[in-house]
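Of the protein chains in this complex, one is absent; all others appear in place.
By written order: A and B. Residues from 1 in each chain.
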Amino acid sequence: MDELLLILHSTFRMSTPIALAAIGGIFAHRAGVLNVALEGMMLIGAFVGVMASFLTGSVIIAIIAAILSAIILGYIFSFFGITMKGNVIITGLAINTIVLGLTAYILQIFFGQRGVFSNPKIVGLKPLDIPILRDIPIIGDILNHHTPMVYISLISLFVAHFTLYHTKLGLYIRTVGEKEEAAHSVGLPVNRLKYTAVLIGAVLCGLGGINIALENVTMFVENMTTGRGFIALAAIFSGQGTPIGTFVFSFLFGFADALQIRLQDIDIPGAYIQMIPFLFIVVVLTIVGIFTVRGKTSRGFKNE
Amino acid sequence: MKRRKNNWLKSIFSSLIPVLLAFAVGSILIMIGGYSPIEAYSSLFIGALSNQNAIMNTLFASTPLILTGLATAIAFKANIYNMGVEGQLYLGAFAAAYLGFTLQGMPPFLHVAICLVGGAFVGMMFALVPAILKAFWNVNEMVVTLMLNYAAILFTTYLASFPFKAPGASNATTVDIMPSAELPRLFTGSQLNGGFIVAIGVFVLVWILMKKMKLGYEMNSIGRNNEFSEYVGMGVAKKIILIMSISGIVAGLAGVGEVLGTHRRFVAEFSPDYGWTGLTIALLGKHNPVGVLAGALLFGILKNGGSSMELMVGVPRSLIDVIQGLIILFLAVDFLNNQIGLTTKLKERFNRRKVA
């Protein structure tokens, strides 16, 4: 029982960066912009967060700086992908490569560090002890003692749901993604909406990135996001672009991660457990596919 | 006829401009770092191209990229998003290593051939998973290949850290392959090995396939309009399976080459994103085999020259990643194309002035 609670507790911990990036990424996804740059936005967030924390000793400034850096990246992505009408996938991949190189480059020329940057002056995110939550059995054990980012990710789930389905902004973003001509015909600012969608994602990616760097380890490691942005993208796809579905899949990835760490102690190769969420997504998509194709009477594939 | 030549020039131009722009931005970064861009870039090109050894090492660096680039280009040409080259490469590599250290007493040529075929076969089988899911149930191949990449990397890491771990090794690697399975070095003093010959051979075959063969024509057609292709009887589902198989074979071979020629054993997570870089190169080369070859050579130059730039001038090698990223970024926007219509806009402006 305790074991399970511990695993669930660390599931929240592990899934938070993915969930943040995924929930943020939903907006671009729903606006019809495939944002492959989630990965880079997280990495820049982690990097700038660590730098700011190191230089100022303030977590708040670190968070603000991380968000700002991700937003700048979001603008670059949007400028090339939306304004200049470049291929968004290529643009996204480019951003990821640039960030990967740039973070390592800056680390080396300014701090003389190669690959890893760790310093006692870096202030990390502290877990919160929330009075009411503390006293609730089980839920308290799972949900208490997390960094603020965990709670922000939970809040962002609800905010995202509300924004997407109950506000003008959400309605417009969905319009742009589903039928751009409809948006054009009533004079909605299509490009500005796409920008906004990408930038919302950037903000949350910045938070996700800083959580990776300042939560447990308080350091920056080259490429420390290790594909979490792509996993977030997969969570969005598998969750069909709904905030709740996306969150569930992010949670699943976090769960497998947490389980894997636990199981390492009892000598079960973690690799197997880690493979589960990836294979699970493939299986889910296959089942969905089998059901959709069952009644199909037309030959071939639709152009996309 | 004139029109064609013009297009050819145009495509060279449109690939060159992003490269130059990227170098320009890169030089700003170099200056920020307190170095001289001219020194840095000249040491880069000297290090990559100045003598026979340098050129050999550049070709060596390009070898896996040629293959992963071609593997991606084959699929992308038909508008199939095979993002799984990295995973196919890992499994192909492991299969080759396994055949390399288990089979004993083989004649060298045969042993290498078996490893090549084995690795290619495993790469193909692994690529068949997303292909079949796509062909039969229209499952999004991009997500599936992306997911299977992680699974393949984790799986091979597990294999190299537990059941096949070399006794006494400190990190996750297998034992060395038999000398009979090694792809020999081509020249002394350079790591360039038989893998390069394999890569060039594959390039020639892929070029023939895409430019001269019926399947190449069908790939092109499917990539541009798969509903049309179905309507004229190309059987798109079957072609997806076939094309993905070929892509997987080439990706598998990329892994085999690294194992037999470079590492001579399987090292967990040995690939510095060869699959991703290959994807980039495929896009850079516009899915055209010649373009891919050129792109792979360019990236080989950057990689090899990057090391000497770091060594000679002190500019960190990571700058190369930034420059590569910038090249891709500028390439995503087709400067000469009508997408932003720079040329059309200029022409229009010019015409308007004439009218006024």
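Simple rule for what comes next: a residue touches a chain if its C-beta (ideal position, glycine included) is under 8 Å from a C-beta of that chain, and two chains touch if they have at least 3 such contacts.
Here is the rule we go by: contacts and distances are computed from a predicted model.
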Subject >> Protein that the absent chain corresponds to, by UniProt name, given "NADH-quinone oxidoreductase subunit H", "sn-glycerol-3-phosphate-binding periplasmic protein UgpB", "ABC transporter domain-containing protein" or "YeeE/YedE family protein" >> reply: "ABC transporter domain-containing protein"
Subject >> Touch partners, limited to displayed chains, of the chain removed from view >> reply: A, B
Original post:
Of A:R13, A:H29, A:H146 or A:R174, which one is in contact with the hidden chain?
Top reply: A:R174
**OP:** Among A:G112, A:P131 or A:G295, single out the residue that touches the unshown chain.
**Re:** A:G295
Subject >> Selected from B:M234, B:I301 or B:I327 as touching the chain missing from the view >> reply: B:M234
Subject >> Chain not shown, touching residues in subunit B >> reply: 1, 3-4, 212-215, 217-218, 220-221, 224-225, 227-235, 344
**OP:** Could you list which residues of subunit A touch the chain missing from the display?
**Re:** 162, 166-168, 171-172, 174-175, 178-179, 181-188, 295-300, 303
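As a working rule, only the chains that are shown with their structure count from here on.
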Subject >> Whole-Å gap separating subunit A and subunit B, where each centre is the average of the chain's CA atoms >> reply: 27
**OP:** Show which residues of subunit B lie in contact with subunit A when the two form their complex.
**Re:** 29, 32-34, 129, 133, 136-140, 143-144, 146-148, 150-151, 154-155, 157-158, 161-162, 225-227, 229-231, 236-237, 276, 279-280, 283, 316, 318-329, 331-334, 339-340
Subject >> subunit A residues within the subunit B interface of the complex >> reply: 76, 80-81, 84-88, 90-91, 93-102, 104-105, 108-109, 114, 227, 230-231, 233-234, 237-238, 269, 271-272, 274-275, 278-279, 281-282, 285-286, 288-290, 292-293, 299-303
